[in-house]
Structures are given as structure tokens and as C-alpha cells.
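Note that one protein chain is taken out, while the other chains of the complex remain in position.
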Amino acid sequence: MNRLARMATARRSPGRWHWTDVAAYAYLALGVVLMFGPVLWLGLSSFKTQAGLLEFPPSLLPMSQKEVRVEGHAQPLPLFEVTLEDGSKRVLAQVRRIGIQAQMVDPANPGQSIRVPIDRRTAVREFKLATENYTEPLERFAFMRFLWNSVFVTAVATLITLVINSMAAYALSIYEFRGKTAVMLMVIGTLMIPITIILVPVYLVITKLGLVNSLWAVILPGAATPTGVFLLRQYMLTLPRDLIEAARMDKASEWQIYWRIVMPLAMPALAVLAIFSIMWRWNEFLWPLAVLTKTESYTLQIGLNAFQGELQTQWHYLLAMTVVTLLPVALVFVFLQRFITTGIANTGMK
Amino acid sequence: MASDAPIPAAQPERAGAASLLAAPLALPMRLIDWPMQGLQRLIGERRMAYVFLLPNLGFFSLFVFLPLVINFIFSVTGGAGLFPSERPYVGAQQYAYLFDCGSFLDASSCREDHFWRGVANTARFTIFQVTAMVLFSLLTAVVLNMKIRARGFFRAVYFFPVLLSPVVVALTWKWILQRDGLLNAAITSLGGERILFLVDPSWAMFWVVFVSIWAHMGFYTLILLAGLQAIPADLYEAAEMDATPRWRVFWRITLPLLWPNMIVVIVLALIRGVQTFDEVFVLTGGGPGTATLMVVHYIYETAFANQVQNFGLAAAASVVLGVVLFALTLLQLAASRRKGAA
Partner (left out) sequence: MHSKHWISALALTAGLAMGGFVASDSAQAQTTVRIAWYSDGNEGEVLTDLLKRFEAQNKDIKVVLDQVPYKAITENLPVQLASGQGPDIARVVDLGGVARYALDLRPHLKDAAYWEKNFGPFLPWMRPEGDAKAITGFMTQLTVSGPFVNKTLFEQAGIALPGPKTSWEEWGKTVKEVAAKVQAPFPLAMDRSGHRFFSVAISEGAKVFDAKGEPAVIDDGFKRGAKLVYDWHNAGVMKKELWGSVSGTAYRGANDEFKNAQVVMYQSGSWQIAQFDKTVGDAFDWIAVPAPCGAGACSGMPGGAGLVAIKTTKSPEAVAKVMEYLASEPVLSEFYARSLFVPGHLGIAAKGLDYQGASPHAKAALKVFSDQVAQLSPVAYQLQGYTSNRVIFNAVISRLGQAISGEGSLDEAYKRIESDIAQQIAERKK
């Protein structure tokens, strides 16, 4: 209790409230709403039925119309709250609608039918999760296959990226050699070329290598990231040189120095690169779409986007599947949150 | 130089994750050591640098350098063929077509007006986005650096959108901004009129910038936060003893010492701004009209969306973009050199 009270009143300097403290907490509260709100809304929306998604104003929680079984009708009937001509309100079930008139019955007294203009009725609704948005597509598609492909691509690509990028960064930070400037310039020069603009040429290379439809076609092209080399090199430059010299004195091979000494020391930077690589690979869409055409080799992002047709997007499925692809990232984040944020702050582009 | 700021409690996780990452590689790495030692004896210690560079450069030449060359070949050839051998040489014709303008100040006087509109939009977007990005991530970093409770939680809150894919980010916001979306529901429930955010050119540009800041601010905030935490506390204590006003402390102490990190943020945001594509593509589709059509979107559309996939023209446009990007990265290089000297 005491702790809670202290927490609520914590501020910059004990004893007095400065207006900046108030402003800071207000800003942070706004931030929580602004940052979490949209994703929360996406999650809630993914549990709405197709009709529920179209409603305006949208309901906060997934709702659907309540239905009752009425004697003499095979199908359950939808319930409405109706304002009758004398002004009284009743809950009635609708049998059918003809033009702008609805034929309704009282569920308690199904014999007598009542005619009601359709603008005098409002649907009675109840909270209901449309879980079929999730189950139907997951049953229809080889979800486990897609998931496995995505995990495979993400894991292998990240491992390769870490190893070869760190090797290159090691060479560029520890050694002096001929051509170093040229290599650095190449790395920096291509630092920011988006794959979108060289999609077709890379596709041609992959075709010539016979890799189309193999997961390696997704893994390999992005492995040598200039960003990764740049980030790791900047970090390795700050490592103490004497350690390396000492190891050389002890007759450690260069490979051992790299693997046993430099790599463990560069762990924070490697972790940052690992996280970014996992993120890039998991979220990749355009490139896999170009090189993977067989169902067996689809990644999640492609397999679950099959709901975007020429003329229609099946929103209820699309939103649900977006949440599915988002979940692993969210989980990784929940567990590694502190590690991720401090890691970036620590390397933080020195 | 910036940030050896002590951030406690990261140690145990770090060790755990480290061994987890290293475990699958321990055996192969030990096996590689044998041939490596032999190689080192053969070529000497210093030339090992090339060995370390080789795998990365191999991948790099195959999947970045070679495609860039092919891309250049595309840009000087024409037709609808896919393989360079099927494409007739046309010289600088694609470039000439791209630059065929009555006046460079008026996109609609150009033959390829969409390219120039894309250039203008990208420039506008980048300027707004970088300015706002720096201001907001600075503000957030300063707030997070205050003595507040649950700092770790708030830091996470601002960072987590960085992990979302651009498609998810755009989809989420599109869902909120559309005619019958959450935001309009809020506006009408307060008695206002619906606003068609994605139909009005200025609103569309505003939201494109906003969403981009929403998605990436966390990353830049952390870079600035690291810089803030590296500023020695005694400087502030001294200022407090002199009863210096806070704004003055900020202006005289914080900002100058944070400058190196600011440069990193500015340059990174600048380069990313020029590249922007996915988010805007899903959010506004480049519209209304061509109000948020970006250069990369133009290139993508020219190469893929048309029936005659015009790889030549798209390649020419991407070479032009590449030159601009290269210039911007050189700027970064120069900036980080200055930072190193500072």
C-alpha cells in the first residue's frame, strides 16, 4: 500500500511537484494509449464477425446479434428490441422482412405475428468471439508447414547473418589491410539500398542458381547485410586492443581470437543484430512472394495472405491471420523486452 | 564515445541469451579452427583479414553487387524482355525519358510526371518526417530520462512498434483511419463531422508521417536515451546548485552533449525516409491522386504493376535514386567523421 502510494507520487525531486513532472506523466500516459491502443484494437477487431466489422459506430467488444429458438421455426430467429406504436418497448424475434416491414413474433407467444416497420427495431446483441476467423483458415491451410518454414528461414538466416557479418566486421575493425577503404565504402554505399528496387535482378540470380522455390532463395540474398556489418564494426572498434594482443602473445590463432574473445565481448551488438534479423526475416513479404510459388515452401506471411483476392479482401480472416503472425513477435518481445531495449541503448550506434 | 551508461539488470539475461546463441555453433566453430590454423601458417596473420571478409563479400557480390550491375544494364536497355540478352540496347534513352521535362519545378510538365511527383512527395515527406521524428524522439528520451517510475515499462511501450512489420503497422492504422473507423467513431460521438482522412491530400500526408513516426520512434528514442544517460550527472548537480533554470540546463548542457547521437538519428531517419515504401503503399496506396506517391512506389509500380513490366525505366529511376542515397550516406560518413573528431 505504502509502495503503491510512493509509486503514484514519485517525481523528480522529493518534496515538491514541479509542473514538468505532471507533464511527463501525462505524456507517458498518452503514449501508452497511443502505442498500445491501435494494436489492441486490431486484436479486438479480429474476433468480430464479418458483419460486425462493418458496423458503424464500431462496438468496442466483439458483439453479435442474439438469436432464439422459437416453436414452429426450424432456424433460430434474431432478436430485436421494438418500439411499438403505443410507445411501449418489447423484445421480439423476427420471422422475415418484407420490404420495409418486418414480421415478428413474441418468443413467449409464437402464435401471434406482429408487423413492425424496420426503422423501429434495434438488434439485441450479446458478447461473442468469432473464433471461426482463426479456426477456419488454420484448418484449411497447412499452417504447421508455413510456421515451420518461417521458423526455419528466420533461424537459419539469422545464424548465417550473425556469423558472416561478424567475421567481416572483425576483419574491418581489427586489421589494417590493403583495400580496406574500398570495402568500407562498398558497405556504406549499399547500406541503404532497399531490396524493392533490385528485386528483378536478384530474382534472375536466384533463377540461374536454380534456387527458385527453395527456402534458401529466401535465406541467402539478405544474409550479407551492410547494416549488420556496419553496426558490429562500430561496436568492435571500441573493444580493448590489448586483450587481442595478449591473446596473440599466447599463440592463439586468429580464428580463436575471433571466436573466443571478440565474439563474447561483442555480445550486446550481436544481440541487437539478431533481434533485427529475426524481425526482418519474420516479417519479409515481397521477396518470398516472388521466389516461393509452391505451397510446401510458403512462409507464414505468404500463406496467410491468400485472403487478398482480386476484387475482395476477406477482412475477418486477414485481421485474424495478422494477429497470428504478430503473436510470436509479441511473445519474443514480452520475454526479451528488457534485454532488447538495453541492448540497443548500449550499442546505440556509438 | 556515447554510451557506457550503466544499465543494470541486463547481465543475467545477456549471459543466458549468449550461450543460447553460441550453443549450436560451438562444434562447427571448433572444427573450422583446424583448417584456419593451417591457413594462417600459410598466408600469415595479417592476410587472415581477407579470409574473414570472404564469406560476406561472396554473398555480397552475388546478391547485391551483381544485381546492381544487372540493374544498370536494365537501365540502358529497352523492351519487355526479362533476361538482359533479350533486351535491345537503347543507350541513355530511359534516362532521357525520365528527365524529359518542360520545367523541373513543375512535375506535370514532365513526360514521366509520376516519377517527379514521387520525387517531390518523397522530399516533402522526408523533411516533415525527420523533423518531427527528431523532436518527438528527443522529447520522449528526455521524459524517459527523468526520475520516473516504471521506466523499463514505458521504454518498452515506446519501442514495441519497431518490431511490427510495415504491413501490419499500415493495416492497423488504415483500420482506424477509414471512413467508418475508430477515429471517426470517436469524432462523431463527440458531435463532430466525419473526416475523410485518406481522401484529403494534406490529411493523407499528415497520417503517413504520423504513422511512420509511430512505428520507428522507439528505435531513435533509445539511441538518444543512451546519449542522455552518458551525460555525467555532476554537470546537472552543479547546475542545480547554481539554481540554473531547467530550460537553460537543457539548452547549454544536454543538447550540446547529445549532438553526436542526434546526428546519427538525423542521418538514419533521412535515409529511411527516402526509402519509404511498404507502409505508405498499404496505408494510402500513394493517394489521394498522387499526393503520397513515393519514388520507391513509382519504381515498384513501373516494374511490376503494369501489364508491360517496364524494367528498363524502373531500373533507370532506381539508379537515380541509388545515386541520391549514396550521396546521403557519404553525408553520414562525413558527419560521423566530424563526430569522431569532436
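The first chain written gets the first letter, and so on, giving A and B; residue counts start at 1 in each chain.
Simple rule for what comes next: contacts are C-beta pairs under 8 Å (C-beta built on N, C-alpha and C of every residue); 3 or more make two chains touch, one makes a residue touch a chain.
All values reported here derive from a predicted model rather than from experimental measurement.
Touching the chain that is not shown, out of A:L54, A:L84 or A:V334: A:L54 (per the contact rule at the top).
Annotation: of B:A80, B:A238, B:L255 or B:L330, B:A80 touches the absent chain (contact as defined above). Considering the full assembly, B:R179 is the residue among B:R41, B:K147 or B:R179 that touches the omitted chain. Within the entire complex, the positions of chain B that touch the omitted partner chain are 19, 23-27, 78-83, 88, 90, 108, 111, 113-114, 179-180, 196, 198-199, 201, 284-293, 297, 301, 304-310, 312-313.
Annotation for chain A: contacts to the undisplayed chain at residues 50-51, 54-56, 78, 94, 96-97, 99-100, 118-119, 140-141, 148-149, 152, 155-156, 200, 203-204, 207, 212-216, 289-290, 293-297, 302, 305-312, 314-315.
One rule holds for everything that comes next: only the chains that are shown with their structure count from here on.
Chain B has its Cα centroid 18 Å from the Cα centroid of chain A. Of all residues in chain B, those touching chain A in their complex are 1-3, 5, 7, 9-10, 13-14, 17-18, 21-22, 24-25, 29, 32-33, 36-37, 40, 45-50, 52-53, 55-60, 62-71, 74, 82-83, 139-140, 143, 146-150, 152, 154-168, 171-173, 175-176, 180-182, 184-185, 188-189, 214, 219, 222-223, 225-227, 229, 246, 261, 264, 268, 271-272, 274-275, 277-278, 296, 299-300, 303, 311, 314, 318, 321-322, 325-326, 328-330, 332-333. Within the complex formed with chain B, the residues of chain A that make contact are 7, 10-13, 20-21, 24-25, 27-28, 31-32, 34-36, 38-39, 41-42, 45, 54-58, 159, 162-165, 167-168, 170-172, 174-177, 180, 183, 186, 188-194, 196-202, 204-205, 220-224, 226, 229, 248, 253-256, 258-259, 263-264, 267-268, 270-271, 274, 279, 282-283, 285-286, 301, 318-319, 322, 325-326, 329-330, 332-333, 336-346, 348-350.
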